[in-house]
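One protein chain is absent from this view; the other protein chains keep their places.
Chain nomenclature is as follows: A and B, assigned in order of appearance, with residue numbering initiated at 1 for each chain independently.
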Amino acid sequence: MTITEIEPDASAAPVAVREAMAPAVYQRLPKNILADSVSSGDHKVIGRLWILGSLLFGLFTLVADVLVRIERVDTDSVAVFTSLTTYEQWFSMHRVSLVFLFVVPLLIGIAMVMVPLQIGAPSLAFPRAAAAALWSWVVAGAIMIVSWAMDGGLVDRSGATVSQATQLSMLAMAAVVLSLLIASLVIITTIFTERSKGMSLYNVPLFTWSMLVAASVWLLSLPVLFSNLMVMWIDARGEAAQSFGGEHLYEQINWIFDQPQVFAFAIPVLGILGETVPVAFRRRLKNYDMAMVAIGAFGALSFGAYAQTFFNPNANTTWLYVVGSITLILPILAFLGCCAVTAKAAGRAPVMSAHLALSVMSLVALLTAGALAAVRVLDSLLAPLVGFLNSIVGFFQGSGSGSGDGWEFLSDLEGWLGDTFDEIAATSVSGAMVQLALIAGLLAGVAGLFYWASKIFGRRLPAGLGMVAGLSLLGGAMASALPDAVSGFLEQPDFARDPDYVARDGVEVLNLISLIGSFGVLAGFGLVLLAVPVAVFFGSDDDNEDIDNRNPVGGHTLEWLSESPPPAGNFDGPFIVTSEAPLLDEDFQDPYAEGASA
Amino acid sequence: MSGTTFSPTDLAHAVVSEAPAPFVPRKRTLQIGTAAFTAIWVMYFGGLFGAYVSSRNTWKLEQDGLAAAGERVSSWIPDSAQVELTAPTIMTWTLLMSCITMQWAVYSFKRSDRRHGLLALATQAMFGAAVINQVVFQWKQLGLVIDDTSGSSAATLIYTITASHVAMIIVAMCLLAFAAFRALASSDTKDHVDVVASAATFWYAMVGLYFIIWILIFITK
Partner (left out) sequence: MFTPGFKLFGGLAALGLFGAFIYGLSSGDATGPDYFGFVDRNAIIGLVSLGWKGDVGAASGFMVLIFMSMSAALLGSTVVAFRDADVESVAELGDTPSVMPLAQRPTAPSWWPATTAVGLGVLLIGLVMETKAFWIIGLVLLSAVAIEWALTSWADRSTGDPTTNLALRDRVGASFEIPVLGLALGAVLALSVSRMLLWATGNAAVIIAGVISVLILAVAVLAVFRPQVGRRTMGAIVGIVAIAVIGLGIVSAVVEPRLGHHADELDDGHSAESTIEGE
């Protein structure tokens, strides 16, 4: 029994994939922007909605950050929030939303728009799945925030049964994570299965490659978070909170906001830098293979689902954790080396632009975060090494009559390392590192918005506004994070506001500077939010006749062949690609060039 | 609908003439997507198994300390719970048998044998339903309570793991239903081997994970 008997025609010549949808399809739906957006299967619309949602949630996140830091200025009392529990709710809300409602969705949104364009595909692999992930994320994110506001959230509930609001927070967060997983799955499948002819994975643009690596790491690590949330929720179904409730709620998911996992959300920093640098120097990126390996290595080292201190309190002192944290910075430096070699080979100054500046700023933030991550584990590496060295010395000192005492200065050094660095694991040094790593991801996302604005929004964004926004974001992030790092050495805790904690001298001043920094971040983000409507409603790309509206930045990859913004189907025909920068290839056939055959 | 005519009204034999040939999507999309989907589930269970083994080890260490101090000890799985091996072992063998029928379905699809393909998928669904039935029976038999006074978190973890596996079976059965629908609605099942092969990948992963559950929870306790 068959419904249709039309045989697929495998022998047909490739037809133009850019074909208008039959009117009958659209006649069934009301013609308005809301209905079109909700029901759309166009990856560009879906991507834009991801970006819009992340920017709106981002505003809420950064305001929450400001409120939390206002509270931290005075460590002796609660000023903004009604109680310590409320403070912790807002703190945890800020952290969770910064990752899952802001930075990661922003990067996913940019990827949903740009990855099909970069690989020459007309659409995503599973466009409806991407749309389902989007709307599920929006609904679950809204429920999550509402549940937090209803006195829920993942905070200290010692001795109390887990409330329905808290259970809803767990489930909503799980649903948000599930949505991001589906989006990652769509991106991975699209990159593998929709590439143009001749575009092996060796030739994909670096942003696409970085999104493949990032989505793979998220695919492998976020399900572990999902499992934590499920265990918590099942446990909460009981009458009394057991092992996974009470004061352990936030502790069970804290590994997501700790090194090395937090760096997984900044992998696209390297990808976007890899796009903007060669364009700025008007040449291919040197050592392209090395750059790809560096991104892959950075992604692999940023997998951190194993370092769950709830199950293993010594997780952050194990060799893997320590060595992984210290070597995390090496791929970044290797990538920087590729950019430096490219700059040297170009032999001229780069063409300055907002997107180049923003991507360099994101790298600065990432490097600083990496340095803080290394500092955090320094004692775990150096102290055992010094101790081991001392034990060898002692062994030789006491050979034949038992072991000796070693050298005194080595013992003192080991003790100093332990005293200085031992207690900073759970202090605001951790918070500083997290803030910088995530702001690096944010800066990269903003750089992507400015770089591909003509494709995403149909207009280029004002470069001046972008530069100022970037400086404000980076300056604010540094001003808010570095004082926190210093406070961490003065034993200020990161999350849990210990009621017995007495701030040491200078901590409150540092917290005040940190607050000012957070205002800077909020102001910078506000400028980014302003840039989009200014460009869309007041901008015009027709003023300068010398700029090619298809390729205003002089890009080298396939997305610059489409119109701005790209139509349905993106391109008129398939491409044959021979390198990672096809627009620089002499033998590349541009189907849009004058005189080109249809 | 100009240019398109429908001949007989019998839905089963509707023939659409004058419509252009269908668009043939690239192969491998569904299979790579399913592999990624399977990887999500494997990692999810990895997190659960890690939590289970870690919690169990910690519990045993604590009880060893209590025993050394001469205090009363409790077992990881409370004594009030009844852990029988019959049901889980039967489930393991059922799922192993289902691997054969799953491969039979793929084999039939490749050879355009619609009848046997659908029969294999139906048998598969029956196996899945049987396993779900066994799990529900086992939950009742176990007698585990999340609020157990001994303080052991075994109940929470065992329920989470087994319930998650039931969810995975349900998802696998939905994939089978999807494959069956494609087989029914197409003229040649050979065009939809990727669908049933994707369902097979997910099914095998589900069976493998249950084998680990069987060893971890019921054999080694």
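The rule we apply is simple: contacts are C-beta pairs under 8 Å (C-beta built on N, C-alpha and C of every residue); 3 or more make two chains touch, one makes a residue touch a chain.
Quantities reported herein were computed from a predicted structural model and do not represent experimental measurements.
Undergrad: One chain isn't displayed here. Which of the visible ones does it touch?
TA: A, B
Undergrad: Can you work out which residue in B:95, B:135 or B:205 touches the chain that's missing from view?
TA: Final answer for the missing-chain contact: B:205.
Undergrad: Touching the left-out chain: which of A:89, A:216 or A:259?
TA: Touches the omitted chain: A:216.
Undergrad: Given that one chain is not shown, which residue among A:60, A:81, A:135 or A:489 touches it?
TA: Result: among the candidates, A:135 touches the missing chain.
Undergrad: Take the complete complex as the reference. Which residues in chain B touch the chain that isn't displayed?
TA: 1, 4, 11, 14, 16, 19-29, 31-32, 35-36, 38-39, 42-43, 45-47, 49-51, 53-54, 57, 60-61, 174, 177-178, 181-182, 185, 201, 205, 220
Undergrad: By the contact criterion defined above, which parts of chain A meet the unshown chain? Give residue numbers in ascending order.
TA: That gives, for chain A, the contact residues 3-4, 6, 10-15, 17, 21-22, 24-26, 28-29, 36, 38-42, 120-125, 127-129, 131-132, 134-136, 138-140, 143, 164, 167-168, 171-172, 175, 192-202, 212-213, 216, 219-220, 224, 292, 296, 300, 303, 305-308, 311-312, 314-315, 318-320, 324, 384, 387-388, 568-569, 574.
Keep this in mind: only the chains that are shown with their structure count from here on.
Undergrad: State, to the nearest whole Å, the distance from the C-alpha centre of chain A to the C-alpha centre of chain B.
TA: Computed from C-alpha means, the inter-chain centre distance equals 32 Å.
Undergrad: Going by the contact rule at the top, pick out the chain A residues touching chain B in the complex.
TA: Touch list, chain A to chain B: 1-10, 12, 24, 125-126, 181, 184-186, 188-189, 192-194, 219-221, 223-228, 230-231, 234-235, 237-240, 242-244, 305, 308, 311-312.
Undergrad: Any idea which chain B residues touch chain A in the complex?
TA: Interface residues on the chain B side: 1, 11-12, 14-16, 19, 21-22, 24, 26, 28-29, 32-33, 36-37, 39-41, 43-48, 50-51, 54-55, 58, 145-147, 151, 153, 156-157, 159-160, 163-164, 184-187, 191.
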